[in-house]
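One structure is given below, encoded as structure tokens.
Yeah, one chain of the complex is gone here, protein chain that is, but the others are all in their spots.
Right after this comes chain A.
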Amino acid sequence: MLGQIFVLLCLSSAWAQQLCMPEASDGYKVRLSINTALGDQAYVWNENEMFLFRATLAFAMRSYSGGQDYNVSNIVVCAETPRVSFWFVVTAPLNSSRLIDRSDVEEAVRKSRNRINSAFLLTDRSLEFIGIPPILTAPVTPDTPQWLIVFGVVMGAVGAGIVVLLVTSVVEKKRKKNKKSGDEDIEEEPREKTEGNGFARDGVYNMSFSDDDPVTQM
């Protein structure tokens, strides 16, 4: 009896191993880059880590299937390499010879990808499921494009500058005009003199208008 059970167990594990092989139609290859991701704080990949992986994957299957009793034994792993890459397949909880469909496994992994990643302190890039593309995070696009805000600030400053300069020039002109009309009566006579003596390049200096000799000499 005991022998029969033993043989059955061996057979079942062998059968399970046969289910899992590289390039299995319902399996996925997993690749971990622990050293690249964690550098000095990298942990060594051993049997315990593998157990954790199988457990998290069982957890993922449970959450996806709504509570079906997936166990660590339902996750079959094979073809482990020093890269740390291996293949795995998932067997049904009740019938260990039936493999769960590829698409279901993919959906389960996708749904709990974050939890799986954080269990190993890795990211989508360092814990790869070959064939399951990582979820692309769309870049955050705020409602008002940020550049328009900067543009608004710059244009506001420039517009304010234009207005200020125009207003100050108009005010200065008005002040000059008032000053001119005020001083005109006082400065009329000497101004005529200076204009006559002034450096005039456009015209020709006409001697007869000179003020040099107020009294014509005989």
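Methods note: a residue touches a chain if its C-beta (ideal position, glycine included) is under 8 Å from a C-beta of that chain, and two chains touch if they have at least 3 such contacts; residues count from 1.
Everything that follows uses one rule, which is that contacts and distances are computed from a predicted model.
Q: The complex has one chain missing from view, so what does its UniProt entry call it, picking from "Importin subunit alpha", "Small ribosomal subunit protein uS7m", "Response regulatory domain-containing protein" or "Transporter"?
A: Protein name of the absent chain (UniProt record): "Transporter".
Q: Tell me which of A:33, A:96 or A:123 is the one touching the absent chain.
A: Here the residue in touch with the unshown chain is A:33.
Q: Could you tell me which of A:7, A:21 or A:155 touches the chain that is not displayed?
A: A:155
Q: Any idea which of A:48, A:68 or A:81 touches the chain not displayed?
A: Only one of A:48, A:68 or A:81 touches the chain omitted from view, namely A:81.
Q: Write the list of chain A residues that the hidden chain touches.
A: Interface residues of chain A facing the absent chain: 31-36, 81-85, 133, 136, 138-139, 146-148, 150-151, 154-155, 158-159, 161-162, 165-166, 169, 194-195, 198-204, 206.
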